[in-house]
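Here the complex is missing a single protein chain, while all its other protein chains stay put.
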Amino acid sequence: MEIYLALIPIFPLLGFLILSLTGFRLSQKANAIVGAGSVGISALLTIIQGIAFLSSPTEDGAISVRLWEWMNAGGFSAEISLKMDALSLIFCFVITFVGFLIHIYSIEFMKNDDGFARFFAYMNLFVSSMLILVLADNLVLLYLGWEGVGLCSYLLIGFWYKEPANGDAARKAFIITRIGDTAMLLGLFLLFISFGTLNIDQLMTQAPLIWEKGSMMPVLAAALLLGGALGKSAQLPLQTWLPDAMAGPSPVSALIHAATMVTAGVYLIARSHVLFMLAPVVQTAVAIIGALTLLIAGFSALAQHDLKRILAYSTISQIGYMFLALGIGAWSAGIFHFMIHAFFKALLFLAAGAVIAVLDEEHDIIKMGGLRRKLPAIFITFLIGSASLSALPLITAGFYSKDQILWFAWSSENGSLWLWLAGIVGAFLTSLYTFRMVFITFFGETGTEPTHKPGKFMMIPITILAVLSILGGFIELPESWAHLQLFSHSLNKVFPTISLSHKGIPEIFFQILSAVVAMSGIYIAWLIYLKKLKPAESPSFDRIGHFFYKGWGFDKLYDFVIVKPVVWFSEIDKKDFIDSFFTGITSVTFMFNRILSLLQNGKLRWYVTAVAIGIAFILTVMINL
Amino acid sequence: MILAYLILILIAGGLIAWLAGKWNKELPRFIALFALFTDLFLTVMIYLQYSNSDTNDWMLVYSASWIPHFGISLYLALDGLSILMLLLTFILGIISVLISWKEIDEHTGFFHFNILWILSGITGVFLSLDLFLFYFFWELMLIPMYFLISIWGHTNRIYASYKFFIYTQASGLIMFLAILVLYFIHGKNTGVYTFSYPELIGTTMSPATAILLMLGFLVAFLVKLPVVPLHNWLPDAHTEAPTAGSLILAGLLLKTGAYGLLRFVIPIFPEASVTFAPFGMLLGVIGILYGAKLAFAQTDLKRLVAYTSVSHMGFVILGVYAFNELAYQGVVMQMIAHAISTGALFILVGQLQERIHTRDINRMGGLWKQVPVMGAIGLIFSMASLGLPGLGNFVAEFLTLMGTFKANVLMTCLASLGLVGATLYSLRILQKVFYGKERTVHVIKDLSLRERMIAGVLIVAIVYLGLLPQQIFNTAKPALAKSLNSINNQSSGGKNEKSGTYNFVPEPVSTNQ
Partner (left out) sequence: MNQADFSYLVPFIIIAGAPILMMLIITLTKNFRILYGLSLGAMILAFISLFFTGNSIPHHVSSLLVLDQFSVVFMMVIILASLLVTLLSYNYLQYQESEKGEYLIVLFVAVLGSIILVSATHFISFFLGIETLSIALFILIAYRKIHSHAIEAGVKYFVLASVSSAFLLFGMGLIYANTGEMQFEKIAIALHSSGFSTPVLLAGFGMMLVGLGFKLALVPFHTWTPDVYQGAPAPVTAFIATISKGAVMAFLLRFLYELDAIGNKKVILIITIISVLSMFTGNFLALRQQNIKRILAYSSIANLGYLLVTLLTGSDLGIQAAAFYLISYIITTLAAFGVIGLLSGKDYEAENLTDYKGLFWKRPWVVVVFTLALLSLAGIPITSGFMAKFYIVFAGVNANLWLLVVSLILNSVIGLYYYLRIITTLFTPANALKFPVISIPGQLVLFITATGILWLGIFPQWFFELFSGFSGF
């Protein structure tokens, strides 16, 4: 049975190999079958594996398979071996299942593209890497997947390579995440030096035995790992690459930059939660970073008018929620939000992609409008996604996942009023920017006319995701309502249960409050953007709007503080100043040559003078010295 | 005897190829290939026979008298480290012949003579256990390499070839001086005047002398490696050399420096090496960062790749002075992986230059459309160069850094910034060459079957190293343990113990193998 586990990442890898080696010879249909089929098989295997796993749980709550010994040198050993527990299972499910839907969607989305085979090859490689990331039983293998998805992200952002801006965006993404990854690598070293292993299970069992809670080592280790997580998950201060990453095709944005890769940081923190619990300072930092990020990204989303950029900022913001959850120890809540977010954000991206495609690459929502009538199917699904994102109470999955985080932000031991406040303000912002997007795009006067309607390859995945965005929430209902916690229950072998410090106010109060906030956000969006009840056009408001639009000036800041100096630094010494030292030696040598050549002029009297000097010298030494 | 044959085959092959070149242009290629394949075959056979023996001993020893007057002998021996280097030598040798199949069409006889003689010198360096012999081979490879650059190189070849030759010769002479002093010290201590490495290894001398002599050795090795600030010959030589030359320079010649450090400097001067370690590591860090910085700034693609070597080799010296097996395994892996990844990039640059007649990246762009296979290869090896896991360089850099982390945290942190630097320059290659708008007017052809096969071999190799490196570790382990022992012994015990530790090194005896 275990061997099937290995097949889950292997099938997409095979798909990648087939597509990259022979893809240019195969027909588009064959490419599509290989590309989507391999992920489909993986999804199927994951589901089979998941059912088997849930129906007959193993002793330690995990199954594992060892493939081969990767490295064993100097006391360090790492294996290529996979391990699946409930946490990995959830990630695997999202990766393969949502991934499969997105692959299906891509068949139509990419159908006229030159790089059809290349696209599917990259996508397959991505799925495979991502699966390795979440199934790895040691941190090195995890790092392999981690960098692998980074590579795929790079390749897919820059997929349309002819546009230099796309390449720049891809490069930016790679470099920024790489900075985080380097920190993470150092974290790995630190862990190895301390424990002599990088096997995750061993680390997590040994860490509490050896390290004291709150001492320096776990703080350092957790902080370094956090560095990696911040880069990958586009959290403050490494968030700037994600909006630019929208240069990639929409399915890429849906799969990599919304549903899966960007949540790798969430996975990493959840996976190494033992370490973070040993380092309360860092854990609190995670919460604070999450809170800040969700606010900053929320404001930025409000000011964007590129459809995909809105969604990108929204993704940053939603991952901020997940970080917030992890930071307060609400582990399963964070993971739950990850899954639900994967559904509705993939849905939104796919729908947005469809809109953009039928409008002939029109990204600007200001130029859209009234699409509700032209594209009803898209409108309805997009609306469902938006509702879920805005956490529309009761009916949407997003409500259940976000509500849980907000409640824990207040009630858990690590929670606080401030964190909760950030979350609730964020929730308001979320519904505001979401419905700003909905109202401008689908309501009002008709803008750009759609050229065609999306076909069934696009619509079926969108529809399935829409269903999941509604129903997905019902597997985990708030405690105050019902006793249905399928999701967190399945994770209880992975995570410790969250301890609440009852602060007197009942949960239902918060739920009502957040519901009101979400609704009011929508209402205000309706007032402003549909009813055009805009506040007075003041210059200061525009300036703030521009500030938000530019992502709070982070790009400018980094450009000024890092990029420009680096470029300047690389320019100043292009020719390598050390070289001039050696050139100098050569020049001095040649100078001697010139001076001596002057004496060697062929004139006998000069020669005799030289001889005379020589004689004088020898006699002086001989007689007088 | 088989060890001597490995060298002789190349020497003879070179001469025959040269002579054959008078008759036929194609013949030298086949002769060179034949000689190299024979050597490869022999090495593989030796490897298969001895790879599983767990002893710390030499796998094969050959010794014959050469100049007994001075205690100089033809003392060759092979252990895991040498055999890995030999395999690398012959494989890269074959590739360098194949890659020149179309590029070199004038004076093929003399060209292959030079290739084979360089390789024979390198083979000799990897096998010699007599310091005089070692120096002899060390110098022997320079002249043919000089010819390779100065005859078949690019525009600025003469300057580059002088620079290469004078740098390496100067540093080699300093090492030679150190070898002689060591010889006399040992002779005066024991009454036995010999250049034999196992004998010289236990030489006792005052710490100050040891430091001076070690620096003498170091200069030669650090120039070859190369380490900033002794690296200036490299960008010129690599850039101006023909593709095969760049391949051999980056893939093999640089490795002789690393090999020298592991084989000679550490075991002969353990105390001095420990003293020098912080500086060594610092040099490594400087090399990594400065090399990366310069690579990033270049606009000549070949020069860019050349500077990446400086950066990558920084990891080698960093690891060597970490003194633990982890780092040493990383170093060995780096030697091999860098040979393949950088070699492949040089090949790629050569192929590009052949097609679009420029190396200036500002005149390239958008090539992906026309030459997707080249693009894919460029991608793979750029990724290898920036240390993507799954490819050989990652294993190397990961182990090196982890080993270094044990020894010196600060240096490791600084060195790992090099990974970000590597990202910058590697992506720059892709960005400037393959991404962006198309700039070439000509229709250019993608890789031919021959070129694809070469690339295929290299790709398989780099992935193999990345995913299944264990075989390499096992092979190198005993040899590395020897180097490490000398360090551990000196830090743990007195000098008396030390002479006992080297028992596993046999006396030079003639064998008929």
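The first chain written gets the first letter, and so on, giving A and B; residue counts start at 1 in each chain.
Here is the rule we go by: a contact is a pair of C-beta atoms (placed from the backbone, for glycine too) under 8 Å apart; a residue touches a chain by one contact, two chains touch by 3 or more.
Everything numeric here is computed off the predicted structure, so don't read it as measured data.
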**OP:** Quick one: jot down which shown chains the absent chain touches.
**Re:** A, B
**OP:** Out of B:47, B:62, B:75 or B:165, point to the residue that touches the absent chain in the complete complex.
**Re:** B:165
Original post:
Among B:8, B:42, B:173 or B:463, which residue is in touch with the absent chain?
Top reply: B:173
**OP:** Based on the whole complex, identify which of A:509, A:569 or A:606 touches the chain you can't see.
**Re:** A:606
**OP:** Could I get the residues of chain A that touch the absent chain, sorted low to high?
**Re:** 589-590, 592-593, 596-597, 599-600, 602, 604, 606-608, 610-611, 613-615, 617-619, 621-623, 625
Subject >> Touch residues of chain B, complete complex, unshown partner >> reply: 66-70, 107, 136-137, 139-140, 142-143, 146-147, 150-151, 158, 161-162, 165-166, 169-170, 173-174, 176-177, 180-181, 184
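Just so we're on the same page, only the chains that are shown with their structure count from here on.
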Original post:
In angstrom, rounded to a whole number, how far apart do the mean CA points of chain A and chain B lie?
Top reply: 38
Original post:
Along chain B, where are the residues that touch chain A in the complex?
Top reply: 228-229, 231-232, 235, 293-294, 296-298, 324-329, 366, 368-369, 372, 376, 379, 383, 386, 388-390, 394-395, 398-399, 401-403, 405-406, 412-413, 416-417, 419-420, 423-424, 427, 431, 434-438, 467-470, 473, 477
Original post:
How about chain A: which of its residues touch chain B in the complex?
Top reply: 20, 24, 68-76, 80, 114, 118, 140, 143-144, 146-148, 151, 154-155, 158, 161-162, 164, 166-168, 171, 174-175, 178-179, 181-182, 185-186, 188-190, 192-193, 566, 569-571, 573-574, 576, 578-579, 581-582
